[in-house]
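All protein chains but one are shown at their positions in the complex.
Chain naming follows the written order as A and B, and within any one chain the residues start at number 1.
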Amino acid sequence: MAIIGALAAGLGAGGLYAVIGVCLVLMATLTRVINFSQVAVGVYAAFLAIRFVPLGVPPWGIVLIALIVGAAVSALLGWIIATWLPEATGTARSAVTVAGLLFFLSVSYLQFGTRPQALVPLVSGPLVSFGVVTITKLSLALILLAVALAVVSKLVLTKTPLGVQLRAISDRQTAAELIGINVKVLQIGVWAFTGAVMALAISFAGNSQAANAGVMVNLIIPGAAAALIGAFKRMDLAIIGGILLGGIQGLLTAIPSINLLRDWIPIIIIVIFLLWSQRKEVWDVAR
Amino acid sequence: MTLKLTDVTVRRGIGPVISDVNLEIVPGEVTTLVGPNGAGKTSLLESLSGVIAVSRGSVEMDGADLTKMSRRRRARAGLAHVEQGRMIFPSLTVRENLQLTARTGADLDEALALFPELEKRMASVSGLLSGGEQQMVVLARAFAAKPKYLLLDEMSLGLAPVVFLRLIPIIQQIAQDGAGVLLVEQFAHLALNIASDAMVITGGRVSYHGPAKTLLDDEGRLRSAYMG
Partner (left out) sequence: MSLAERTTRGRRVGRPLVIAVIALAIAAGFAFGLPAYIVFLATTVLVSMIALLGLGVVTGTAGMISLMQLTFAAVGAWVAEFLAINTPLGTMFGGFSFIFIMLIAGLAAAVLGLLVGLPALRLRGVNLAVLTLGVAAAADATFQKISFPDAWTNVRMPRPFDFPADPAGDRYYFLFTAVVTILICLGVYFLQSSRWGASWKSVAFSERGTASTGTSVRWAKLTAFSVSAFIGGISGVLLAAQISKVNFMTFLPINSLALYVLAIVAGAHLIDMALFGGILFVLVPEILKQFGVPLEWGNIVFAILGVQALTSNSNLGQDIRNSIFRRRRKRLGLGIAEKSLDTLEGGETIPIPIGTGRTLLTVRDVGVEFGAVKALQHVTLDVTEGSILGLIGPNGAGKSTFVDALTGFLPQHTGEFVLDGVPLQGKLVHQRAKLGLRRTYQQDRVPPTLTVGAFVNFVTNGQASEAEIDEVLDFFGCPTASTPISVVDVGTRRLVEVAANVAARPKLLVLDEPAAGLSHEEHIEFGQRLRLVPGKYGVTIIIIEHDLDLVRSVCSTITVLNFGQVLATGKQDEVLSDPEVLKAYMGETEML
């Protein structure tokens, strides 16, 4: 029973990994970037928003501020990349997000210090309990957020004119420009969207993963593992992967003897999927 | 109101790939650019739509300096560039490809009317279509935008002659509807048959510029331009 309990406890983390994973998949398919700064942006926005708590702003207002800051800050990075590296390789564009990660992490430390931040508890308490097994409301909220994100994205991408334009851009950027699509604005829009989503997720999850900026930002790694399970293309697999990852990590807490191994789970999963996905050698024209 | 090129030179890398082009595309007429293969003709079209820059000379569309406009603005101003190689959006269906440029449902229906073969393929993912069908999608997409000037780059590439013959009257139709068409082709005869104005590019330079009919009647001149 204790094992299942530990598994359930890991679901919250899994939900967060799933959200990050879906955001990374969206960014990778629509803007050709592996966004290393994805979580850092959300963390910065969430931490900045709670500065307004002493001013008497209600919780929903705090979340709103976080959303706006997350969108704005992410859009800024997106604007830089879209303006100066519009035709660069994915690797070059992703390298800029590494610098972005360094930037936002350092600014977070600077503004907010290195101690854990007390985020506003938006959702707390258990949802259901069977003896030792507890599924918290937060876990459910995060998983729902990930699923909602994937469903909404899928709907927008397949059923709306905006979505058609976004998919056209990710197919052939130059051809999209030549038929008059505003590639730059749309791509920056995607950046803003994922920035806001991450701000929301961190605002939710902050307390349970309570820590300083550095630990929060480390979440990019299991998030990337989840996205890798979807080969950076499929949101559904990223969600499943993220939840599974959280579950496995939770499971391992119940087995103290492999304490050390726990930290390496995301990496081992990444490796397994990389080995699996490159079974066949494929040359693309560009290389 | 024309698309006017004056002394246009385009460079790729360090050397010029096509030099000193003077050309005027008139709405309602088909101008064709023929000549043996070498990057010059495609590079010229790319410099018009903004994929690459014009190194020297000027380009004016309806009086406005084209070189100062972004690719998107040029498209919005009525310039449509159909690139070489059937640039459909492979993950989009045929309908979605057309929806990208058709401003109204009527425009889309008009485009479809030209290509009845696409009717039954509307829901198919365009990446899975045959070469001929993909070329039709690309042309329909360009037509649906109701462009003022249409640049067509080597539409015949990799297409069976039967298929390309199918497309020729459509190009004529597009011109008749008021667009100025610049048709780049390595298959000279078919292009010369529907064009009023012709330009032959050999080795990056203009070796003939005049009525298409004259060139059609002068077999020897055409052959020497191609076969050396």
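To be clear about the criterion, a residue touches a chain if its C-beta (ideal position, glycine included) is under 8 Å from a C-beta of that chain, and two chains touch if they have at least 3 such contacts.
Keep in mind it's a predicted model, so treat the numbers as computed, not measured.
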Task: Among A:4, A:57, A:72 or A:85, choose the residue that contacts the chain missing from this document, as touch is defined above.
output: A:85
Task: Pick out which of B:161, B:178 or B:211 touches the chain that's been left out of the picture.
output: B:161
- line: Only one of A:134, A:182 or A:218 touches the unshown chain, namely A:218
Field: Selected from A:94, A:136 or A:203 as touching the chain missing from the view
entry: A:94
Field: Residues from chain B at the interface with the omitted partner, ascending
entry: 12-15, 36-39, 127-131, 134, 154, 156-158, 160-162, 165, 185-191, 193, 203, 222-223, 226-228
Task: State which residues belonging to chain A touch the missing partner chain.
output: 34, 36, 80, 84-85, 88, 90-92, 94-96, 98-103, 105-107, 109-110, 214, 218, 220-221, 224-225, 228, 259-260, 263-264, 266-267, 270-271, 274-275, 277-278, 281, 283, 287
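FYI, only the chains that are shown with their structure count from here on.
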Message: As a quick test, compute the distance in whole Å between the mean CA positions of chain A and chain B.
response: 43
Contacting residues of chain B [partner chain A, same complex]: 49-51, 71-72, 75-76, 80-81, 83, 87, 89-92, 96, 99-101, 141, 145
Message: Show me the residue ranges of chain A that touch chain B in the complex, using the header's touch definition.
response: 161, 164-165, 167-168, 170-172, 174-183
